[in-house]
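I'd like to ask you about the structure that follows.
For this view, one protein chain was removed and the others were kept in their places.
Chain naming follows the written order as A and B, and within any one chain the residues start at number 1.
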Amino acid sequence: MSKPLSPLRRATLSAAALALSIGPLYATAAPQVIRIGVASAGGGEPVTWGGSPGGVVRVNEWLEQEFKPSGIQIEWLFFKGAGPAVNEALSNKQIDFAYQGDLPQVVGRANGLKTKLLVVSGARNNLYVVTPPQSDIRGIKDLKDKRVSIFRGTNGHLVAINVLAANGLAERDLKAVNLDAGSAQAALVSNGVDAAFGGYEWFKVRDQGLAKVIYSTQGQDPAYTRQASLLVREDFEKEHPAEVQRVVDVFVRAADWSSDEKNRAELFRIWARSGTPVASWEAEFDKQSLAERNSPLVDDFIIARYKAVVRDAVQLKLIRREVPVDGWFDTRYLQASLKKLGLEKRWTAYDAKGQPKAGGPAIAAR
Amino acid sequence: MASIPLDAAELAISAPLRPRGGRRWRGLVLPLAAVALWWLASRLGWVNSALLVSPIQVLDTGRELVGNGRLWLALRASLARELTGFGIGTAAGLVLGALLGLWPRFNRLAGPSFNTFKQISLFAWIPLISVWFGLGDVAKVVFLSLAALVPVVVNTCDGIRSTPPALLEVARVYGYTRWQTATEVVLPAAIPAIFTGVYLALIYSWLATIGAEYLLVSGRGVGNLLIEGSEHFQMDLVLFGMAVIGTVGWLMNACARLLERRLARRFGRP
Partner (left out) sequence: MSRSALSLQPGHAAADRPRITLSAADRPRITLSAADRPRLTSPAAGGSRIADSEATGPAAPRPWRAAPAWLRRGAARLEPLLLPLALLGLWALGAARGWIPAQVLPPPVFVVDTLRDLAASGDLWLHVQASLQRVLVGFAAGSLIGLLLGTAMGLSRSVEAYVLPSFNALVQIPVLAWLPFVLLLVGIGEPLKYILIAKAAMVPVALNTLQGFRQAPAGLREVGQVYGYSRRQQVLEIVLPSAVPTLFTGLRLGFTKAWLSLVVVELVASSEGLGYLIVYGRQLFQLDLVMAAVLVVGAIGYLIDRLLDLAERRLAGRRAAAAPGAR
């Protein structure tokens, strides 16, 4: 420049330089608020959800208690649009952690969302097919050409497709309507749809006599179940690894409590605070051990399931290209938690087929 | 740009035609008869459906919502969003409309694109908006701003372009610069049309508010009341929600028309 900088200009520039230099320093400081997105509309006052140890964390306010001394606030955000809506929030960084099902997580990753999977928080969730009570639909094969509600993009979507495929049908053979859980219930009860794919939310409707369950994945090949886990944005994890560890610790603690059969009644009561009654939870967890469902382990079964989801999703053109599952799970935090809490032998690791690994309880494989 | 008749037709929708002649009570006959029929049907059980709620029930629900404050919270949230979006959209629309009207080159370049943009339902942009701005209030305000922007741009531009030629000639004779012509001749002449645009923007952003709440579901609002009612089969909630929406829309219309009459007295009709 030909003219020397005026004093004002110089001051501004140096202030800017200073701000920029301490910027990165500031970034590694603790966050002021940790935001957790839940792929469910949830219910109750305050809003919570069930079916996962995360619900226990929410109701008991364990995260709030954990971070209070550090002055960090916790924000829980619930998404009626489930997994897909959580992806939208992740893509513009409105949440840091997310509880989501496997398919939407895969879809997000396939579309460039940079995330890391931390702990499993609700494995082997079942899928059901329900119809109005008077319906003459008896089995999956009767669904052909019928109007069926499927919540696209959620982990139930893929299981639904697999179930249909096992019965020789494809999504195209039905008139599939995309409806979220609440709208699907309204539609079925008013005979707007002939059938619906869904989860535990339907037991309440069934118990009211407004629907009947004609198909359930309970007791079948665990490949027909859906998984959900807690993930974190890669940026957040890089910047605040200590906070991530603390969150994982809390979730593992909740998983431990939720896996104890002694706590079964209390667990269902806590989950019932979301609006889904105890009877529904009893139906969903019928003949299943809590430990099997609430285990946080990232074992061979989970990895195999996620890989299968990727494979199926590519084949069905739900995503455009393969995404690597290896390297997506970041189990360092989980391992550290298990070690810290002395829970390394607490849960059974399962093999790729969902059977307990030979040799009894073992440490998580990866 | 859109031909003027189209916008006059739009205006006809929001500035309702009034029945000619006196005896205004005749307008009440139909709604009262409908309500009476409805009440009878629910009382005597003509239609056997869980969905048939009596008018009394709707009133009760309404009273309950007013009483426990839920209605005010929802209304306040919706109105806050709407007014913010309306403000932003109108401001941006005035600028864009003025540019399109005053600058022929810009009009040639951007006009057709804007025209095409107008043809696409704003709701089609919701998925993109939700990915770019999330599901919260920011996304909704963006959506509402777009809804308000369109009528303001169209009417401002049309208003500017239909400045009476006589006035322009006088300006030319007196040697007004382009700037002077624009600010002292064109814009004042366009004020009635601009007001129409702003008026439509208010209405449209209210209509869009409900839509935004429906499709960008999160938080509070009157639209969320409707959704809740629909999901829990509470027809009374749905009907009450609709009544609230209609009433607010009608109120806005009435206020805006009052203002318009005042302005018309000052600036003259387009």
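By definition in this document, a contact is a pair of C-beta atoms (placed from the backbone, for glycine too) under 8 Å apart; a residue touches a chain by one contact, two chains touch by 3 or more.
This structure is a prediction, so every number in the text was calculated from the model and none was measured.
Novice: Of A:179, A:302 or A:325, which residue touches the hidden chain?
Specialist: A:179
Novice: For a quick check of understanding: of A:147, A:238 or A:269, which residue touches the chain that isn't displayed?
Specialist: For the chain that is not drawn, the touching residue is A:147.
Novice: Tell me where the left-out chain touches chain B, residue by residue.
Specialist: These residues of chain B touch the chain that is not shown: 3, 5-6, 9-10, 12-13, 16-21, 23-24, 26-31, 34, 51, 101-102, 104, 107-113, 115-117, 119-121, 123-128, 130-132, 160-161, 163-166, 168-170, 172-178, 181-182, 186, 207, 210-211, 214-215, 223, 226-227, 229-230, 233, 235, 238-239, 241-242, 245-247, 249-250, 253.
Novice: Extract the touching residues of chain A with respect to the undisplayed chain.
Specialist: 84, 87-88, 91-92, 107-108, 110-113, 147, 152-153, 175-179, 183, 186-187, 190-193, 318-319
Criterion: only the chains that are shown with their structure count from here on.
Novice: Roughly how far is chain A from chain B, centre to centre by C-alpha average, rounded to an integer in Å?
Specialist: 39
Novice: Which part of chain B faces chain A closely enough to touch in the complex?
Specialist: Interface residues on chain B, with respect to chain A: 51, 130-136, 217-218, 227, 230-233.
Novice: If you look only at chain A, which of its residues touch chain B in the complex?
Specialist: 77, 79-81, 85, 88-89, 91-92, 94, 182-183, 185-186, 189-190
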